[in-house]
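With one protein chain removed, the remaining protein chains of the complex are shown where they sit.
Think of it as A, B and C in the order they're written, each chain with its own count starting at 1.
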Amino acid sequence: MTTHDSTPTEQDKEALLEDLVDANHILFNEGVLDAFGHVSIRHPDDPERFLLARNMAPGLVTGGDILTFELDGTPVDADGRKVYLERFIHGEIYRARPDVMAVVHSHSPSVVPFSAVKSAPLRPMCHMSGFLGEGAPIFEIREAAGHATDLLIRDCGLGASLADSLGDHNVVLMRGHGATVTAPTLKQVVYRAIYVEVNARLQADALRLGPVDYLTADEASSAMETTEGQVERPWQLWKQRARQARTASTS
Amino acid sequence: MTTHDSTPTEQDKEALLEDLVDANHILFNEGVLDAFGHVSIRHPDDPERFLLARNMAPGLVTGGDILTFELDGTPVDADGRKVYLERFIHGEIYRARPDVMAVVHSHSPSVVPFSAVKSAPLRPMCHMSGFLGEGAPIFEIREAAGHATDLLIRDCGLGASLADSLGDHNVVLMRGHGATVTAPTLKQVVYRAIYVEVNARLQADALRLGPVDYLTADEASSAMETTEGQVERPWQLWKQRARQARTASTS
Amino acid sequence: MTTHDSTPTEQDKEALLEDLVDANHILFNEGVLDAFGHVSIRHPDDPERFLLARNMAPGLVTGGDILTFELDGTPVDADGRKVYLERFIHGEIYRARPDVMAVVHSHSPSVVPFSAVKSAPLRPMCHMSGFLGEGAPIFEIREAAGHATDLLIRDCGLGASLADSLGDHNVVLMRGHGATVTAPTLKQVVYRAIYVEVNARLQADALRLGPVDYLTADEASSAMETTEGQVERPWQLWKQRARQARTASTS
Partner (left out) sequence: MTTHDSTPTEQDKEALLEDLVDANHILFNEGVLDAFGHVSIRHPDDPERFLLARNMAPGLVTGGDILTFELDGTPVDADGRKVYLERFIHGEIYRARPDVMAVVHSHSPSVVPFSAVKSAPLRPMCHMSGFLGEGAPIFEIREAAGHATDLLIRDCGLGASLADSLGDHNVVLMRGHGATVTAPTLKQVVYRAIYVEVNARLQADALRLGPVDYLTADEASSAMETTEGQVERPWQLWKQRARQARTASTS
């Protein structure tokens, strides 16, 4: 039913939107997001736009809450609804990185300590987190905007600085704030956002035991290819778990 | 329907009372209070009084359990019901700090270690805990009352000493005991009581990784203003979660 | 209806038996016991006997599973039912310590590390754990029985050695094994078994921050008196929580 092989059908797009709603619930249910943080996808019809919920707790997002944004953060169809202050994280990364199709911004609890300790870079501890490659850089907002900011990415300029720190990595930490995770698909970005938290916990535990044998760059690359080819398996588990939690909470 | 703009209506006061009951349940449900600890508000009609539950587990408090106290801890309407031994924490802070409208006293698990290690001051690790400013002081009861107390704030004198240690900070730690958190509104004090626990956990984890980059005083102040302007978002999430937990437990 | 004031009525004894069943469920539900560990009381009618469940998971104990034992560990009414291998812990402590009316033996997770690190004595960190006094001794089974035991208290001789290590303390750690906690009442022993776990977690966290200010001996004693006078409050909360968990699991 597609007119071009590379064009998503209406069915594909509906499924993607449903996945984006599930992604919000999964990330909340797995403890990566709480009342704060957000997940977006690049618009399937227009690479110059992205889809992101209106300003609300991720655990409560429904299909009707997903808005379309220009890359500069301008909402297209908000119709007066409040938008996230930090939507510029998403827009500027989509602008700088054409390969990125999905973005998560979180304050996940094991990752924040690594954002504030520059002497302890986050590195891949195990095969599940090969996407960390040779490590995640830290974005220091003081270098871009001085010593008195509220640490938030509240405009395009700060978004562009963050994208600059990200470079061609998959993950960038944000000092005293959290992390932003990117991927070529929505399911992979959810996987990475969950496993960057897992890896941070494992690495913190390992560092207390002694010197750590991290994955080599080649191991990280090989492991990423294998494990992310299996991303459907944990996605189904997380989705089922998130839906159960929602059913339990509304029954 | 108000006669003066600054006077709360009966509706406002009913809503505030309902919020105080929810605050008890939220703080219990989020692990800040257990069978012990308490939360109060300054009386909306009389700044020389405050509202606090009778002596009971916070998770079980209902509207009928809220009592009115004089600032010296004398219950006004207890009608023979038992009151909290440490109500003097609340009264003396309301007396010393006219700007404080709500107080939480807790033994939250990540905070107690910081109360007992004077060489490791609690400081803001991330934008969510800007309210910690340049750090939280520790109240050492031995300085006020010698080496043989039961560590509790059991009279006005100890309450006044605690208020003195608090000074113009938002949080004061109590050695070998816990913390007391203050704020200009009830929702903010709940937010701060939850995030002082979060911050303590993040800081303990970070300190094990290496030297920590804390928020500057200006960052803390800017971040506090931004995040606490959004306090309604987590409040709604916590309230929903606490109500679900109560429904589950009584069905 | 009692013939002597100091003699418990039949009603008292039924209530105590019901409390012993609840104590099993509470200690399981709060994570102090799992499939292993046990809680006993001295027999209300005969100080030379004690009451303890038959060999089974504490979370499943009912009134019919409670057996009577002689102090030497001989079951009186087992009627062929299997008994706990380590019942000698209870009997020998009741023999050595006439003031002890209730005993818990557990492998609670934050306590075991302190049992295996002799250079880090467990000490009271906060007012809730005053019962730790000047610290808990460690029972080293190698001193009593050499280097090839299975670490278990499998006869009266080992039980007596353990009671000897306990001395007049309230808690004794057992190297590579766990802890045994004693108290003058059942509700207090449950309280102490839960708070020895809490204290171990707080102390381990505090030791990583820097030198710890422990409670003085006088503070511990004062705090114990105050907090254990309030033991009914957490007991009711724990009992309610354990009963809910059981209802959920059988509905």
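Note that contacts are C-beta pairs under 8 Å (C-beta built on N, C-alpha and C of every residue); 3 or more make two chains touch, one makes a residue touch a chain.
Quantities reported herein were computed from a predicted structural model and do not represent experimental measurements.
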**Complete:** Note: the excluded chain touches shown chains A, C
**Prompt:** Which of C:Gly31, C:Pro47, C:Gly63 or C:Pro113 sits in contact with the chain that's absent?
**Reply:** C:Pro113
**Asked** Which listed residue, C:Leu17, C:Met56, C:Ala160 or C:Ala217, touches the chain dropped from view?
**Response** C:Met56
**Request:** Please give every residue of chain C in contact with the chain that is not shown.
**Result:** 34-36, 55-57, 59-60, 85, 107, 109-110, 112-120, 147-152, 175-178, 204, 207-208, 248-249
**Where the unshown chain meets chain A, residue by residue** = 124-128, 130, 198, 201-202, 205-206, 208-216, 218-219, 221-223, 225-227, 233-234, 236-238, 240, 244, 248
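Throughout what follows, only the chains that are shown with their structure count from here on.
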**Fill in**
Rounded to the nearest Å, the gap between Cα centres of chain A and chain C is 47
